[in-house]
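Notes to accompany the following structure.
Here the complex is missing one protein chain, while the rest keep their positions.
Take a look at chain A:
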Amino acid sequence: MFQMDFLDDIRRMNCRQIFYQFLNFAMIVSSALMIWKGLMVVTGSESPIVVVLSGSMEPAFHRGDLLFLTNYEQEPIRAGEIVVFKVEGRDIPIVHRVMKVHEKEDGAVKFLTKGDNNNVDDRGLYANGQAWLNRKDVVGRARGYVPFIGIVTIIMNDYPKFKYAVLAGLGVFVLIHRE
């Protein structure tokens, strides 16, 4: 009965209706993209929202917690704050705390990071021969925190089949669902 309903729905759609459904679908995808790109502009960060993927900042952040980042050029980097940075040769950005800062008169800054839950600083994680991070390595600085929510993306990344099933299900639902 439940299935018959939506089959009936499709059967009753004419060409114009089907076209409208696809437009609706495109609208949803593009507004999601616009929100993301808009956040990039407002925060100045190339990825304004990140999910914590490791336990190296426990007990502050656990796997699956969500962080909101900003990356304004004029805000200086200072000891104690939590930055998200990229290291050459590693795809995944790292979320760690700044432990040392040396800033020159002209604003050129080099700094060293460490995870709260790690015993040693991050020099072992940096690229070969790299002793310091620079401003350009920073993806963003942690400004806001919400627990647990990001676990959805972690589950989706761990089980790609589940991800495709969810995406396909949502796509089909939007396409055949009549307003």
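A few remarks follow.
FYI, contacts are C-beta pairs under 8 Å (C-beta built on N, C-alpha and C of every residue); 3 or more make two chains touch, one makes a residue touch a chain; residues count from 1.
One rule holds in what follows: contacts and distances are computed from a predicted model.
Protein name for the hidden chain, per its UniProt entry and selected from "Monothiol glutaredoxin-5, mitochondrial", "Trafficking protein particle complex subunit 2-like", "Signal peptidase complex subunit 3" or "Mannose-1-phosphate guanyltransferase": "Signal peptidase complex subunit 3". Interface note for the absent chain: among A:59, A:89 or A:160, the touching residue is A:59. Mapped onto chain A, contacts with the missing chain fall at residues 59-61, 76, 78-82, 97, 99-105, 110, 116, 121, 123, 131-132, 142-147.
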